[in-house]
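Below is one structure, written out as structure tokens; the observations come after it.
Removed from the display is one protein chain of the complex; every other protein chain stays in position.
So, chain A:
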Amino acid sequence: MTTSSLVEAADRSTVAPAPTPARSRRGAHPGRRWRRALTPVGLLLVWQAAAQTGRLPPEKLSAPSEVARAGWRLARDGTLGVHLLDSLTRAGIGLVIGGALALVLGAAAGLLRLGDDLVDPPVQMARMLPHLGLVPLLIIWVGIGESLKITLVALGAFFPIYFNTYAGIRDIDERLVEAARACGLGQLARLRHVVLPGALPSLFLGLRLALGAAWLSLVVGEQVNAQTGIGFLMMEAREFSQTEVVVLGLLVYALLGLLSDLALRMLERRTLTWRRGLQAR
């Protein structure tokens, strides 16, 4: 327990999405928000200018306007939508499989001593393997088709959710559980009213980390013999030297990560309203 939570804590600090300082800074000085947009916009302009004056060879890096044009073209003829949907489906299926498995095993290990003894040691050992390094082995096991991509996403999502479920349950204040028992709550009711809500903040953190890992796994997985998906779009574009489409694919991946994180954080804020009072202190 001690070692695992230590490792886990280290894991969190390295992988956790950086806290967004924007919110507090914005409040401090409204003008700063614009000032902070200055450099990115400037860089974009320099990039565009460099491309237009021919300083930047178009086959190495296309101009932002070219990327935007490619995006518009592919969105209009539906190509982008089809591939995006395929990528999203893979990510979704992988997340659900990996997440559900992690939730069940994490809960078993967190709640039951037997589960802890049986489940936790192998998971602790497996987490040392870099799951993206498993690609060659996975190709031997499940082939190069859809299942490879889904397995990779599921593996990526599994570990953060498992560890945060486990830690979330273990970190629950034993005294609150006792108070609930004194109030006459049975085991099931205690799970529902104390354990689940108590572990929820940790579950959200796990889910956010899992989303990040899922996108990363998807990017890697889609570079192996994909016939569809954003990754396929990029690989195909590389063969035809369509640099602007490669850059577009990268942007789409980045946007997916950003949007999913935003959506999750919104959901978190709505679900964990009780924490607002705590944070205000």
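Worth a mention:
Heads up, the rule we're going with is that a contact is a pair of C-beta atoms (placed from the backbone, for glycine too) under 8 Å apart; a residue touches a chain by one contact, two chains touch by 3 or more; residues count from 1.
Going forward, contacts and distances are computed from a predicted model.
One chain of the complex is hidden; its UniProt record names it "ABC transporter ATP-binding protein", one of "Protein-arginine kinase", "ABC transporter ATP-binding protein", "Putative membrane protein" or "Protein-methionine-sulfoxide reductase catalytic subunit MsrP". Remark: the omitted chain is touched by one listed residue; of A:45, A:85 or A:179 this is A:179.
Taking the complete complex into account, residues 175-176, 178-185, 189, 193-194, 197-198, 200, 272-278, 280-281 of chain A touch the chain not shown.
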